[in-house]
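A single protein chain has been removed from this complex, and every other one stays in its place.
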């Protein structure tokens, strides 16, 4: 779904409503309560029954799939003491990513990119609430790109269970950026194919159309990565209380991922710009080829046809017609003209 | 009315004059005096009779429609203790939006955009004076986009009656930005249609003309949104005495709306740029098609016509003419040439 | 006179010389000595006889027309205690506008634009010296755009006689910027005509030439407005001793005028860029039209001519020639081909 | 290998893996221990046996070729007390150059450019660890561009043995930048040839393709030089403890080299942009030439052929046919038309 204005609905800050398109049937949630020694998972978690986090020396991760039921989301958020404006921001998927610092938690939203069918890039809004020892994440649909992180929590792979919730946030963000890389990789693949196959064959406007679609996709990817970069840079620069200082180096890595993404985008853009130039040069070249063919054939045969026309005239006294070598010398003249023309065009390098 | 210089009149700061075109017949005004418990409305308010605001624990909103009668406006503003330069700015609709802080009030003007007919964007200047507990707004015409806010005041919907006049200002600004979104949405719709219909059919210069008109409209929208963004950012950054600190988050939302608008504009611009490229590629493609048709037909038949011309010559001794299979073998030769040419063009992928 | 290097002469800072082209016959000057109650005007003022300003509770405005006589100018400036470099700057019309603060006065130069004939913009250098209660202005020619200000001084219109010389400076600058607006208005008018008339008729390169001339004019206008804007912004930002704090709001208005001018320039530039695109699309369209006409006619008649050529051959045994319906059926065949071709081109939407 | 996403592998910060393509068979290393009086070289150094540097009044340079064996690299780095994230960065060749300051050492990576075959630029990641009196460098392959520095160490050429390890780092960086210059020199050479040879002969799209390949290469070179410049500027600006103040002037030279490289890139870009313009003008010119040839020949002979056609008609009563001078006057007419047409085209400067 390319972000458009079609879905914008009138929003009243006091009565939050969902502004997107329902993506899954029912809202579901998982709750992970973990520390270094144990990890409790509740996958059939019903968000209506949520009371409060168990924060005694454990980390909590509440992941919500589906935000189309604004009432349920509002009820949950109220229990979590989240500000009304933030609730509206969770539900309003047609807005720019944003970051806001509240007293007891951080709130921020970002766009994840889902590699999908032909010419469109699916976009999903993700919202996060990071508090002391807990993290709440909201997704529009039940995407599977956090699965390997759940696996790490369950099986205690890596260091995630030894760290606080900000490290979990780092893992989630890294996973989201990874999806960006996958999307870019797919686009780059298509662009490379475009260069190798389409351009060489036929300069159809369809190629320009494809190039322009890719340009818009890259533009869209860049637009959604930039706020993530700004957010990560802000974490690196300001010393926030919710981020362990030891973990800042990890967010620094995220910044580098974002910069690589933007570099990659620019490189693809340069390629696409090249392709546009190439297209128009191929189109002009084709035209030249076509016109040269016409010109060579026409300028050779039109004068010859004229000569033949001359001797097709019916004047009573045309002495050449009755000459003995008349016919043969006309043939000779015509062959001479023919060869002369060919040599002329050869010297002009027209074929 | 695209902003142009035609209406610029010589302005003398000491004798303010109206520089626009009269949009409505008579100046009218509404006064709302409201607090949490009650709301008095005076819709038949005559601005000549204005004395002063009743500021005892109530908020005042004076909304003026029509600014073409500079005398009346000046009289009103003088009663409100507004500086001469600000009065001139209210009346001079041919200027950039501006923001000025005075001792007892803020003064600022901005442009509202009214979605209208075919290729033009109507623009209206709105001026606001925000003081302690009062707000005065000036409109060029009797536009209806503040109606839902009046309704809220009357029926005590939402929290507007519990808040001070800066919250009312937020609502008005949000309503203005909403109009921008509607305009952009209309333009985007037209641009999308352009892509789907016009380009595929006929590369007429009219399409380029349309694209360029849209580009200019988007340019105009961006130009008028930028000052609103700057104004809102300034409210957010500086801690102004007229804005309740609790309300700053609302103005922060406005900034986000402005940024979304600008994002949207850029996205449409990218699309329009794509369309220009596409147009020229389609035009070149058409040309190629036309020329290929001509070339194929001409290069096949011109040599054949030449051959026919040869045997239309009237030389007395043309032995081929009396050969038994002469006519048939010429037909054979011509068919051979015809097929050969077709195959040649087929291999060149010319049709 | 488009600013060029042809007039640059070797300048020695110690012996200032005039680097422009003499515009008027003789240097003349007017001296206004005014305060709230009276205004003495000396229009036949001879600058050789200048002694010093009468600054006792009066403002002095000395306006000099013509700067081609470097000796006279130098003598005057020396009496006014003006630095050598500033004198050279007054006389050197081939330089960028500049602003310099000296101990007892400000010195600055700027370019005024004079709306003139066809494709050129006349430019005039104006220099100002603003001291405590006096203002000296130097003009290259006897332009009349300060006349309404002289009128105000004489007849005590407005507040100019109640204010100090910095307010007079504001009026002069406003008057200069007004000339810019007039020039832009003329250019915009021409550009609008260009769009309406020329483009629709004939894609002659003359149109592109005009577009490019307008582009260069706009570029020139922007180049000369920018230093004025910088100068005015500097007055607004730094608290200069020569500008009354009450008057800063007026200079703030000037900044707004400059910004409007630049906005206007950009808008015209966008229009001109549109016109370039439009031109090339019209040119391509014309080409397509011409080629389609040729192709339709040629591809219809070339095969028909071939058929006619066939039966113009003189073979002894061409059975079709003596068939009873031979001639008629050839006509039939040719008409069939003709209609078929027409339908083919109709379907391809070629006419 | 143009940097692409194909080689990106999922990286887990705790278990570093190599993300590139193995370039050499086995990891090898050289250790130089040197001071002003002596220099011990160990070229058969086995990095598994590394214990610790001998830092008593000597400088150590450990240069590692090959980083594909992540285990060995990790073991070595652990002995050197290098942070896990830095180890991962050494092994991850698909990332942007980076610079990080740790307590006891600096870590940074950069890209070296290896001039190679036709249309690709080989890129190699180099990582450096600069500590007090020691320098560790990691290379992907066994490139020979540090050989002259080894020679200097061995034979005590120049001042390298009298200086600390930061001077050695300067020499290595200078050597890397030299490779950039060589690469740019090769590209520039090819671009100059392109201008002289290809464009003049034939406007084939292959030329545009080459131009676009060069543009992408220059883009790539700039992208990899910029981080080096930033790194060197940071050394110059901040007073780092690992860089002797006397040596800062040397790093200042490096900054100048980087700026020259970027200047050079921009100059080549300007040339390439020129070539694109030139290409399209040549293509258009060719087209004009071809069309003029066709038009001259066709417009001369088509009317002549028509005249011949007229007198090839078989009407019974065509009086001209039996006129005495009929045939001759037709020839005269045709020659007149021919000469008239030639003169017309001559005057139009068509050939």
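Think of it as A, B, C and D in the order they're written, each chain with its own count starting at 1.
Heads up, the rule we're going with is that a residue touches a chain if its C-beta (ideal position, glycine included) is under 8 Å from a C-beta of that chain, and two chains touch if they have at least 3 such contacts.
These numbers come from a predicted model, not from an experiment.
Residue in contact with the omitted chain (choice from D:22, D:37, D:81 or D:274): D:274. Contact with the chain that does not appear here is found for just one residue of D:97, D:131, D:205 or D:309, D:309.
Touching the chain that is not shown, out of D:24, D:318 or D:342: D:318 (per the contact rule at the top).
If you put the missing chain back, the residues of chain D touching it would be 158-159, 178, 181, 184-185, 188, 249-250, 252-253, 256, 259-260, 263-264, 267, 270-271, 274, 277-278, 280-282, 284-285, 287-288, 291-292, 294-295, 298-299, 302-303, 305-306, 309-310, 312-318, 349-350.
By the touch criterion stated above, the residues of chain C touching the omitted chain are 3-6, 8, 10, 12-14, 83, 85, 94-96, 98, 100, 201-205, 207-209, 211-212, 215-216, 219-220, 223, 276, 279-280, 283-284, 286-287, 290-291, 293-294, 297-298, 301-302, 304-305, 308-309, 311-314, 318, 320-322, 324, 326-327, 330.
Keep in mind that, in the parts below, only the chains that are shown with their structure count from here on.
The minimal number of chain-to-chain contact steps leading from chain A to chain D is 1. Chains making contact with chain B as well as with chain C: none in this assembly.
Fitting chain B to chain D on Cα positions gives a rotation angle of 145°, stated in steps of 5.
Chain C and chain D have Cα centroids separated by 43 Å. Shown for chain B are the residues that touch two or more other chains, namely 280, 284, 287, 291, 294, 298, 302, 305, 309, 312-314, 318. Viewed as a network of touching protein chains, the structure reduces to a simple linear path.
Applying the touch criterion to all chain pairs gives A-B, A-D, B-C.
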